[in-house]
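Single-structure report; data block below.
Complex shown without one protein chain; remaining protein chains in place.
By letter and in written order, the chains are A and B; residue numbering begins at 1 in each of them.
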Amino acid sequence: MVLIRDLLVQVVQMALVVALAPLLTGFVRKAKARLLRRRGASVIQPYRDLSRLLRKEAVVAENVSWLFRMAPYLIFAATWVAAAVIPTFATGLIFSWTVDLIAIIGLLGSARFFLALAGMDVGTSFGGIGSSREMLIATLAEPAMLLIIFAVALIAGSTQLSTIAAFMTSPQVGLRVSLAVALIAIIMVAIAENARIPIDNPATHLELTMVHEAMVLEYSGRHLAMIELAAMLKLLLYLSMIVCIFVPWNIKGPEAGYPAYLVGFASYVVKLAVGGAMLALFETATAKMRVFRVPQFLGAALMLGLLATLLRFVSRSL
Amino acid sequence: MQGPVYFDIAHMLAGGLVLVSMMMLYQDRLYALLNVFALHSLLLTLSVAWQAFIQGAPHLYVTAAIALVFKVVVIPVALHHMIRKLGIHREIETVVGIGLTMLAGIGLVALSIVVMLRVTPEADPLTREDLAFALSVLLLGLLIMVTRRNAVSQVVGFMSLENGLVLAATGAKGMPLVVEISVAFSILIAFIVIGVFLFRIRERFDTVDVGALDDVRGRRRK
Partner (left out) sequence: MTSVLVMLLCVAALLATAALAVFMARSKQATPVIYGLSLSIAAVAFATGLVQLVSPPAEVPILMLPFSLPWLGAHFRLDPLAAFFLLVVDLGGAFASLYGLGYGRHEHAPHRVLPFFPAFLAGMNLVILADDAFTFLLSWEFMSLASWALVMAHHRDAENRRAGYLYIVMASFGTLALLLAFGLLAGPDGAYGFAAMRGMDHTPLATGLVLVLLLVGAGSKAGLVPLHVWLPLAHPAAPSHVSALMSGVMTKVAVYGFIRVLFDLVGTPAWWSGLLVLLIGSGTAVLGILHALMERDLKRMLAYSTIENIGVVFVGLGLALAFKDAGMELAAALAMTAALFHVLNHSFFKSLLFFGAGAVLTRTGERDMEKLGGLIHRMPVTAFTFLVGCMAISALPPFNGFASEWLAFQAILQSPDLPQWALTILVPAVGGLLALSAALAAACFVRAFGIAFLGRPRTDPAANASEADRFSLAAMSILAGLCLLAGILPGIVIDALAPVTQLLVGGRMPVQTDMPWLSIVPVTESRSSYNGLLVFLFIGFSAWLTAGLVHRFASRALRRAPAWDCGFPQIDATMQYSAGSFAQPVRRVFGTLVFRARERVDMPPPGTLSPARFALETHDLVWEGLYLPIAGAVGYVAEKLNYLQFLTIRRYLSLVFLALVLLLLVLALWS
């Protein structure tokens, strides 16, 4: 019985992240449009886009290999597996112990690896420029993320998200400046990883400024749909991860029962909405950076991660 | 008054000061630097006021008020004005790259944490970490002064250094008001002197890059 319930929670979680991801993206787009005093497309527009893309015929370049056609599914699968183990409304997911925080970053790294290779498979200059810049961003964002994980894990004593969430709700934590620094750093990394302004612009096809869009330039039809969905999922993943580490209230434990899960679910949606609105606000308020300013931005995130691992020493003797 | 929440808030405010000092290292435009400096001073004000509240020491409110009036409002506004007048709102030329500067900053924070936590094992935790944060802010202020060429940003570095001193003083419970006021005024006078000095450099050399002063000295030495 317990096993069935846990399995059910896990399946719900897997379905939930895929179902909510386009909605989050639609919500962010809508919020941005409203902030710019436009009306904007409906929040369910991403669903319509995806279903339209899925039904279309896929056009691929003449000289591409099997890697180009397999990559979208692998990218989506890796992102999905990573997203499926992050506690959103309930901890104690049945498979949460397969992957810890470090492995989640590893899975996203695998997805990125295939995306960058797919960009280079066509043999055009745009694909190459996108891959090259994506890998540059990753070389700084990944260590920054790892340092943030170190800071959190050294305080919580675990790299397991459920344990971290449980620890963060316990009274012994309090406000810690190292956690505050880690929060700022993780937001910077999340912005870079999700190709948002000021690092990259998800809404542009202006060649020289784009990173993510340049890599997926040659994709169409169902392949493009999978990649877009993976990108939406990644945004949801990062937001859920930040929520789970830094505001883990109302994430229910394994014995909570179904009504409690509903409460957890409602508060998760509220947290996502707040996060999405803040992202929209931030994106409207900033301008995109030159590519070679990005290393400075991410370098700062890296340094903040390091600072976070350092500052945990204060208020705890050396 | 002691309690986890009181402690936490003091900790966050003082730690925030270090964070904002790091942000100052990152800024490479003068206006942004000034705004961050104003934020720095605002955090200091809040931190001092919170200490006054915890310690029940009303004279610290005066310190906070002085910080608020001068460092959050008067000096940044004056510097803004000055920059506009001098027409130097372009990028700061940093002597070494931002990444390296920040790395050095991290090293300084590590150093001050190690030094302070090791020499004060029996002091109360709030004082200890206040001292550690204060030393970090002080060293970071010095670092800003060392790495920047522009005279205005050196002034800002100097002011943030002074903020570190005030933080240390309030954390150590017992700086008399007189001393505090005299420090505040000396800072103000220093500011005025530097301001006058800035205009003088500018008149002479057509730049506020302090490197120009070295040239003069070199010429005289010959």
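In this text, contacts are C-beta pairs under 8 Å (C-beta built on N, C-alpha and C of every residue); 3 or more make two chains touch, one makes a residue touch a chain.
Remember, predicted model here, so these are calculated numbers, not experimental data.
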Field: Interface partners of the hidden chain - shown chains only, full complex considered
entry: A, B
- prompt: Which residue from A:A61, A:A203 or A:L281 sits in contact with the chain not drawn here?
  reply: A:A61
- request: Based on the whole complex, identify which of A:L93, A:I129, A:A300 or A:V314 touches the chain you can't see.
  value: A:I129
Query: Per the definition of touch given earlier, which of A:F95, A:F246, A:F265 or A:F282 contacts the omitted chain?
result: A:F95
- request: Would you mind spotting which of B:I9, B:A32, B:A110 or B:A123 touches the chain that isn't drawn?
  value: B:A110
Statement: Where A:V12, A:L154, A:V247 or A:A277 are the choices, the one touching the absent chain is A:L154
Statement: Note that subunit B touches the absent chain at residues 97, 100, 110, 114, 118
Task: Just the residue numbers, please: which parts of subunit A touch the chain that's not shown?
output: 54-63, 65-67, 70, 73-74, 76-78, 80-81, 84, 95, 97-100, 102-103, 106-107, 109-110, 112-113, 116-117, 119-129, 131-133, 135-136, 138-143, 145-147, 150-151, 153-154, 157-160, 163, 205, 207, 217-218, 221-222, 225-226, 291-292, 295, 302, 305-306, 309-310, 313, 318
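Operating definition for what follows: only the chains that are shown with their structure count from here on.
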Query: Which residues of subunit B touch subunit A in the complex?
result: 4-5, 7-9, 11-12, 14-16, 18-19, 22, 26, 98-99, 102-103, 105-106, 109-110, 113-114, 117-118, 121, 125, 128-129, 132-133
Residues of subunit A touching subunit B in the complex: 171, 174-178, 180-181, 184, 295-296, 299-300, 303-304, 306-307, 310-311, 313-315, 317-318
